[in-house]
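Here the structure comes first, spelled out in structure tokens, and everything after it is commentary.
The complex is shown incomplete by one protein chain, all other protein chains being positioned as in the whole.
First chain written, first letter: the chains are A and B, and each begins at residue 1.
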């Protein structure tokens, strides 16, 4: 485990979370490579061998569409989110790439001020380093809860 | 981003949180420089350009007064707090200083044992390194929730 690599992944995760939590959704697709994929699934599905259950996006363009829909629907503005992301567990995955598993908790803060623990789980990421930038080639969000309907709409 | 700097800020945050969570409030002012400032505000206020809304203290002496009030009022003893602090995003801010943005969650544990997610937000810090010590020249606590009345009394 290289210390530099560890901190680069940690930094990527911190910037990713900050963009979402600061409601800078338009920056969200840029954390992925052009043909990057983003999926959301549940731990239960993964254990049953159904990891591909809920595909979300397989390119930056699809992520941009998704952000546009969120803005149009105006659903995102009524609440805030706060990610807290744990230390990543990293393993090399070929020249200039790593795989990382990282636990997270997300709180939702309603307009009324009420705060709830909204989602927990882990990221299973494939990260590419190119041109001095770290980006997700693949991000799988594995949620601990099976109740994920309301979670699917927003970036996690 | 220097690895050493990253870990120094992380260490400062960890010691800061531990002092508060261990009820060692008398140590709290020492995490600031003599003329250090401590403010609490909300994300909503920051977005509206009202970042200076709630000034709290502009010196270590004022922070000490604050701790004395808390001890006299005896309000602090009835519950515990637990901070969990994410990875800081750091940028240089002149010779021997950095700016750091850091997400946090705070749980409150009542005397009855009940535990709630009490506050979430991010720290916006100006940190000074001098004499081998890292201290806050400025700490702005930006809360995600707009309901912060009850939060203002205690160190966050």
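Descriptive notes on the structure:
Everything that follows uses one rule, which is that a residue touches a chain if its C-beta (ideal position, glycine included) is under 8 Å from a C-beta of that chain, and two chains touch if they have at least 3 such contacts.
The model shown is predicted, which means the values in this text are computed figures rather than measured ones.
Only one residue in the set A:36, A:88 or A:155 touches the chain that does not appear here, and it is A:88.
Within chain B, the residues in touch with the undisplayed chain are 3-4, 7, 10-11, 13-15, 17-18, 21, 80, 82-85, 105, 107, 109, 111-117.
Mapped onto chain A, the footprint of the missing chain covers residues 1, 3, 6, 43, 84, 86-89, 101, 103-105, 117-122, 144-147.
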